[in-house]
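Apart from one protein chain that is not included, each protein chain of the complex appears where it belongs.
Right, subunit A next:
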């Protein structure tokens, strides 16, 4: 086991396209780090460079004490789980798992012991003499995991290992991966484009966009304190509501005007974000997480915390209810939001409700709002997010 340190890592292709730019990351010994971002953000390229499957254009990669830039994959002592599993089709489960060990010329009984132990952990013991084609998707995925675990490598690299499984199995395997990683404590770099996987699995999460690292930190920090619009919109599901609004000061009180309503900024927000005062009289991007809204009927709402509209769509999820309602302010359109919409596949959908922005609130299931009815949404104004409309950066100090 070892730490993995990326310093100024970059990848450029012959035609000039850049996949990764100046990536600096220190993955601690035993840490579970998730690289997340939309497709094409360079996360897989970064992982493949650590694996040695991709040439490094600039920067260095250190695994443990050794700089591995020019070390071939087979000598890096890292194991990788592929999205497609990449099992050896002509070998049975036992030989698939044992393959790496036989190449290292371990004694037969040692190999046998380790393979059976791993098979036990992954509940594959009954299937050891089956060929991959006779296994279910979930079993194949476990064999791929087993092949990595059995080698007890310095680090695990996982490239979207769950994306080929159906939703229910994915949740199960997610928990299993987390448990196994904790048990054996191997440094793990995990690539995914699914922010839920990133949040649930990672000790820390690194968000990438167009080859550039945006933010790295514990999942909750990314959720609570995103550094920019992109991270704010990417982390969380449904995504953060982003609207353009004017910040006004009136008798020492700060307001943002949305629609005919105005939200009053509590003292705490201004203490946390002193730089907000410089934006008075200007437009800012206001971010409201769906879960920071509630049906006014069910909340202790005060003046300056309520948005009025008409429910456009009500989705009952059982545990909560998603209420979509339009507000008459222009949507935020920046590079970041465009890319987020593209990633979600919603960029070419017609905007519901014509002009304006549709907000989504996550209400308690006890709400009695129906489609077409007026909504009074309470907003937890202490948890509002603010971004500079020009740079997309979060407004703090």
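FYI, a contact is a pair of C-beta atoms (placed from the backbone, for glycine too) under 8 Å apart; a residue touches a chain by one contact, two chains touch by 3 or more; residues count from 1.
Note that contacts and distances are computed from a predicted model.
Asks: Report the protein name recorded by UniProt for the chain absent from the figure; options are "Alpha-E domain-containing protein", "Cytochrome C oxidase subunit IV family protein", "Carbohydrate ABC transporter permease" or "NADH-quinone oxidoreductase subunit G".
Replies: In UniProt, the chain that is not shown appears as "Carbohydrate ABC transporter permease".
Asks: Quick one: say which of A:49, A:63, A:80 or A:256 touches the chain that got left out.
Replies: Of the listed residues, the one touching the omitted chain is A:80.
Asks: If you put the missing chain back, which residues of subunit A would it touch?
Replies: Its contact residues with the unshown chain are 51-53, 72-75, 78-80, 82-90, 99-100, 103-104, 131-135, 137, 140, 147, 151, 164.
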